[in-house]
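Removed from the display is one protein chain of the complex; every other protein chain stays in position.
Right, chain A next:
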Amino acid sequence: MLNFPLWKRLWLWGITLVFAITSVPTLVSLAGGSWPEFLPRPVVNLGLDLAGGSHIMLEARPEQVARQRLETMEESVRTALRSATPRIQHGEISSANGELSFMLDDASQVDAARDLIEPMTTGAGLTGQRDWTINVVDGSRFVLKQTQAGINQTLDSAMASATEVVRKRIDGLGTREPIIIRQGSNRIVVQVPGLQDPEELKELLGQTAELEFKLVVPTNEPGGQVLPYAPGTIGEGTSITVRRLGGIRGDSLTNAQATRNSQNNEPVVSIQFDAQGAQRFAKLTTENVRKQFAIILDGEVISAPSINEPILGGQAQISGSFTPETAGQLAIALNSGALPVDLTVIEESTISAELGADSIDKGILAMGVGSLLLVIFIIVTYGRFGVYACLALVLNFLMILGVMAIMGSTLTLPGIAGFVLTIGAAVDANVLINERIREERARGRRVVQAVELGYKEASRAIFDANITNIIAAVLMAMIGSGPVKGFAIVLLIGIITSVFTAVTMTRMWVAGWLRKARPADLAL
């Protein structure tokens, strides 16, 4: 038990020092100093509650994804049946309750139709299910139903690209070090340190930014679609009819920029189409000179200019009562692409930097004073053994910081509380050991034997206590969110490092001292 050969001592010190040293960059940056750029710098970042900033949680609705899938499927089925040879005639396609159903005019074409539709469905990931089920009822009625696995798969890919779009938009704002994380199946968490007014960010992320160009048609034309003017535009409160099909979509843009109109100095957004889009735009404008076309953003008309001459270079300007800010936002949104799903803000919090700084100062002060008093109390109670315990505490503190830095964890306010409590638990381990040594001495055991038994007998309770704390911490980390999680991570790391420093390291020191000094009695 008390035998520590050189290799073991080197090994234990090695582990301790590696972790302890990795905490140095964090300590330097907490103290307000700057860490040289050329050195490796694993730093524990401060959470928003300490650094100040904005936290926003966005959510997509799975129903919307399901609805969109249904529409796409309807469109593909319609096209496939129409372009089949011979053409497959069918009745009205109804899309209610998340399923498509339609009747074939000629029941003998059922197999042909099935052969066309079946390849449109695929397996849903690794679930073993198809993404759609196809049933034929009453001889000629097709029923296509989306499976949950199919919806989940589409939602998953929509969220993946939505996260990317959100990232691009936030980068476009030029904020520093934003954290963008997908959470669960349909949520995205955005954290922007230092951001004090999240309104602009929320507006930007709330836009779907789907840009369309469609021809304006007379109100009574069949196949027309009535769209309202966007708030704040000239036509606010009125609406306009456009041709549903044959427009150009904004995904063929290569670049969008906020500028000013050279004639009236009004803020505008200039856009550049890619080659294909430019061609289609040229065609649309050439064929429809002197007609009106509508520029539509997220289903609302921004403006409906008339085409004075064909626009051939693939460049256009959108004007529509913009302010410089809204023009800038639209440019960022268009450049980052449209969101595949609408995102709604469901949770939001902003902490001012002053409050954060105040919390850090007070947190450090409380930890400093608390630790100092604790060190005095422990040394007064246990003497030399108390000194070892306190040394272990310092190493434990550094190791927790070091492990957090390596893991790239974030230190939050509850995390600081976690630190304090971990220190309490570590002290308890030493208290248990030292009390046991005292007891064994009182029972008349010799020094070395008492120390050995002290460590051995106390280990059982230390082990059980730490396991139960680990159970609590793991549950907190798994189920809890936000503050509970931040706290649990520090606690988990701390439990492991504290066993190492408070039990193993102190035993090594005590063993070394016993061997060197060979004391006949213990001051304990």
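Methods note: contacts are C-beta pairs under 8 Å (C-beta built on N, C-alpha and C of every residue); 3 or more make two chains touch, one makes a residue touch a chain; residues count from 1.
Just so we're on the same page, contacts and distances are computed from a predicted model.
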| item | value |
| --- | --- |
| Which of "Aminomethyltransferase", "Peptide/nickel transport system permease protein", "Succinyl-CoA--3-ketoacid-CoA transferase" or "Protein-export membrane protein SecF" matches, in UniProt, the chain that is not displayed | "Protein-export membrane protein SecF" |
| Candidates A:L30, A:V345 or A:V448 - the one touching the absent chain | A:V345 |
| Residue of A:I151, A:L253, A:L432 or A:V499 touching the missing chain in the full complex | A:L432 |
| Contact partner of the left-out chain, one of A:V166, A:A256 or A:L413 | A:L413 |
| Residue in contact with the excluded chain [from A:L116, A:V448 or A:A472] | A:A472 |
| Chain A residues that touch the omitted chain in the full complex | 49, 57, 199, 202, 206, 344-352, 354-355, 358-359, 362-363, 365-367, 369-371, 373-374, 377-378, 380-383, 413-414, 416-417, 420-421, 423-425, 427-428, 431-432, 435, 438-439, 442-445, 453, 457, 460-461, 464-465, 467-469, 471-473, 475-476, 478-484, 487-488, 491, 523-524 |
